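This view holds just a subset of the chains, kept in their places.
Chain lettering (A, B and C) follows the sequence in which the chains are written, and residue indices restart at 1 in each chain.
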Amino acid sequence: MRADHLSAAATLRVDGLRKAFGEKTVLDGLTFDVSSGEVVSLLGANGSGKSTSLRCVVGLERPDAGTIVVDGVTGKPGEAMPTVAMVFQKIHLVPRRSVLDNVCAGALGRLGLSRSWSVLAFPRELQEEAMACLDRVGLADRAREKAGRLSGGQQQRVAVARALCQRAKVLLADEPVSALDPAASEQVMNLLRSLADDDGLAVAAVLHQPDLARRFSDRILGLAGGSLVFDSPAAEVDDDTVAGLYRPALEALEAAEAARTKEFA
Amino acid sequence: MSIATRPPEQAVPPRFRPSGIAVGVAITLGLIIVHWYAAVQTNTSPKELIEGWRGLWNFLFGLDKTFPNGKTIHQDGAFPLDLRWSETIRPGLEYCLLTIWIGLLGTTLSIPAALLFAIISSRTTNRFVPLWLAGRAVMSVLRAIPETVYALMFIAAVGFGAFPGVIALAIHNVAVMGKLWSESMDEVDQGPVEALRVAGASPVQTAAHAVLPAVMPSLLGLLLYRFDTNVRSSVILGTVGAGGIGFFIKTEVDSFHFDTMMTYVCMVIVLIIVIDLFSAWLRRKVGAV
Amino acid sequence: GSEATTQKAAAGGEVGPDQICPDGTLTMGVEPFEDPKTLIPVYETLGKALGEELGCEVEVQISDTYVAEILAMQNGKLDIGQFGPLGYVFAQKQAGATPLASFAGEDGKVSSYTGGIWVPKDSPIESVEDLAGTTLALSESGSTSGDAVPRKALIDAGIEKDVKAEYAGGHTEALLALVNGKVDAAEINSQTLASATAEGQFDESAFRQVWTSEPILNDPIAAGPNMAPEVSAAVQEALVNLPADAVAEIGEYLDFTPPAGKPALVAVTEEDYQPVSELAEALDLTTDDL
C-alpha cells in the first residue's frame, strides 16, 4: 500500500530553504522532498521551523534563499503556487459561508473576476466539481450548511475538500489534528492517507503526536533548529530518535524552573 | 494563628520616585494653567452659571416682570408645551420625517464610496502602500470638515433645502464610515484570508470571499450606528438651513415661541430614542455587537 | 480724558459714570445680521468712542441672532444693543427695549434701505402678482428685508398661498440661489445688492427688480429694560454727539462721507419703527400663543 521513497520522482522538492526573522535564523538550509502517493510527517519541537517551512512553500512567507519545485515547476518566492494546497490547524474556513461555497473558493485562483465577484457568479461546473470533492470527504449531504456549524473534524475535512477543489498535487497540512479530539483526528489522518493512496497526492503533515506519525505516514522528517535531523521510513523511527528532538527544549524548561525555585528559596 | 512566628515587619518602600513626583506635578500644573487660560478666553465662570439660572428659568417657565424703565414684560416659557395638533404636532411629525429621510439618504448614499475607501484603506485588502496612504489621507481631510461646514458650502453652491443637507451628511459619512469599516476589516481573522491567498486568489477575490463575508455583520452594525448619528446630525444641519425639524426649531426660537420649540425638541428626543432602540434591536438581530 | 468726561456728564444732566456703569463697563450687543464683515469694525469703533464720551468702558459683544441679545437684555447681561429692524420689534416686545439712535444718511436723517424681489432679465415675471405659482427664495426667518417685508408684499398681493417661498439661510444664499437658477425669484435687499455687486457675485444687468419695498429704517441701537430712563437719555445724548474723528472713521468703514459737522447717528423713537411693528403684527410674528 505504501509507495517506496523515490527521490528522483519527487513531486515537491524543497532545496536549501533559508529564512531569518530579524537576527533569528529560523530555517537553516532545509532540504526535503515528497513524492506523489506518499504521506510524509514533520516532527520537531516548538519553534523548530515547521510552520515557517510550510508557509514558505505556499508563498505566505518569502524565503531568503532556496528553491521550491513542484512537478518540475520552480515557484517564485513569496507567491502562491496553484498546485500546492494547505490545510491549517485552525482550519480557516469562512464560517458564515456555506460548506459548498467554502469549497468552491479553493478554485478562485483559476477563475476570472467576472466569474468570481460573488458566490452567485460561480459557474455550474465548478459547483459540481466542489460537490464531488465534498463527496470525497464524505460531507456532500452538508453542502448548504454554514461551515461554522460543523464540528471541528468535519470542518477540517471541508478544508481538505477545498484543497482538492484547488486541483492541488501537493497537500501541506500544519498540525491538522491538534485541535481535534481523538476520533476526529483518526478520520482526518485516514483521509490524508487515502488522498495519497487513491488520488496520488503528495502529502506533508506537521504533527505533534509521534504515534500518529508512525501509524499514518511513509516517512518521518525530524526538524531541529531549522534543518533536517533525520529522514527515515516511519517504521525505522524509534522512540529514542523522537525523544531526542524534544530534549533540548525540555532541558531549557527545567533550567528555567530550577532558577525560579532557587529565587524562591 | 502564629503572627509571632512571622519575621520582623518589612519597611514599606516609598510609593513614588522623586522624578515621578516632579513629572506628575509638572503635568498637573500644565493642565491647570491651560484650563485656567481656556476659562478666561471663553468667559467661563461658575458665578455666571449660578446667576444665570434665573435666565434659564425664565426661558423654561416664562417671565412676568416690571423692569426699572417702567415696562412690564410677559413672556411665555418653554413649558407648558405647545400641544396644538394641527399647528404644531402634525407639522412637527412631518418635519421629523423629513429629518429621518435626510439622515437615511445621507447614510445610504455614502455606502458605495465608503466601501471603496474602506477596502483601499485596510491592510487586509490592500497591501499597496501608496494607495493605502492616499485613501487614509483623503478620509482624514474629509472627516476633519464638520457637516455644518459642508452644509454651508453646499447651500452657498447649490441652493437651500434638504438636498444640501443630504450631500453634506453623505460626504462626511463617507469618511467616517470608511474609517470605521476599514478598522473592522483590519481586525478580521487573517486565517481565511491567508487560506484563500494560498489557493491563488487575487486581492479583490480575497476581499469578496474572505473579508466581506466575515465583516458583513459588523459593517451592518456600524451602518446602523451611523444612521443613528446622522439623524442627529441632520437635526443640527436644520438649524443652519438644511431643512427638517432643526430648521423649525430655529425658526420658533427666532419668533420667541419657546413652547413650540420645546415641543419640537421633545419630538426630537423621542425620535432619536426610538431610532436608537430600533437600531440596537436590528444590530442584535444581525448578530453584530 | 477725565476732564472731557466730566463735561459731557454735566451736559447729559445729573447722570455720571456711576449711574451709567456702576461696575465700570457698559455692555453693547451687536447683531451684524446684514453684513458682518463691515459692521463689526463699525460697532467696535462706535463702542470705543461712546465709552470715551460716557467715561465707561464699552464692551462690544457680537451675536449672530437677536434672540440671544434679547434674552441677555432681559437678564441684565446686556445694557444696550443694536438690532435689525425686526429684531428691534422683538426686543421692544420681549425685553422692553427703548430705541436710542441709528445711523444718519447723507441727508442727516435716519438712513434706510429697501427690500427687493429680483428675477432673471428674461423672466416673464413683471410684478409681485406674477409670482403666483413660482418659487421665491427668502433669506431666513426673522429677517426684516429677507423675510417679513417680502412676505408682507405677497400677502398684500393676495398670493401668499400660491408662492413657493423657501428660506435659503441668509441673504447671500438667497442671491446665489437666483444666480444659480435654483429659483424663479429671490429677495435681494439694497445692502446685499451693493456688497454682492462689489464682490463680483452679481451682475445687475442680467437680472431685473420687480418689486421694491418702502424704505426700512436702519438698525437702531436700543437700551435694555434695566436702564433707568434718565440713564438711557444720557446714553442717547452721547450717541448723537460722538466726536468728529470717530464719525469720520465710521464713515470710512461704511463707505460714505458724513456731511461735515453732521452727526453719524441721529436719535430715533418708538414711533419711527411703528411701520415695522405693524408689519410684524400683520405677519402674526409677535402675537402670543393662544
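What we mean here is this: contacts are C-beta pairs under 8 Å (C-beta built on N, C-alpha and C of every residue); 3 or more make two chains touch, one makes a residue touch a chain.
Remember, predicted model here, so these are calculated numbers, not experimental data.
Undergrad: What copy number does each protein chain type have in the complete complex contained in this file?
TA: Each shown chain stands for its kind; the full complex totals A x2, B x2, C x1.
Definition applied: only the chains that are shown with their structure count from here on.
Undergrad: Taking each chain's centre as its mean C-alpha position, how far apart are chain B and chain C in Å?
TA: Using C-alpha averages as centres, the distance is 36 Å.
Undergrad: Could you put a whole-Å number on the gap between the CA centroids of chain A and chain B?
TA: That gives a centre separation of 48 Å.
Undergrad: For chain A and chain C, let me know how many angstrom lie between their CA-based centres, rounded off.
TA: The answer is 82 Å.
Undergrad: Identify all positions of chain B at which a residue touches two or more other chains, and write them in rising order.
TA: none
Undergrad: Which residues of chain C touch chain B once you look at their complex with the stated criterion?
TA: Those residues of chain C that touch chain B are 65-67, 70-71, 74-75, 77, 90, 94-96, 98, 137, 140-142, 166-170, 172-173, 176-177, 180, 182-183, 223, 225-229, 232, 285-286, 288-289.
Undergrad: For a test of understanding, state which residues of chain A touch chain B in their complex under the given definition.
TA: 58-60, 80-82, 84-86, 88, 90-97, 101, 105-111, 113, 116-119, 159, 162, 166
Undergrad: Which residues of chain B touch chain C in the complex?
TA: My answer: residues 52, 54-55, 58-59, 63, 67-76, 82, 152, 155-161, 240-242, 247, 250-251, 253-257, 259-260.
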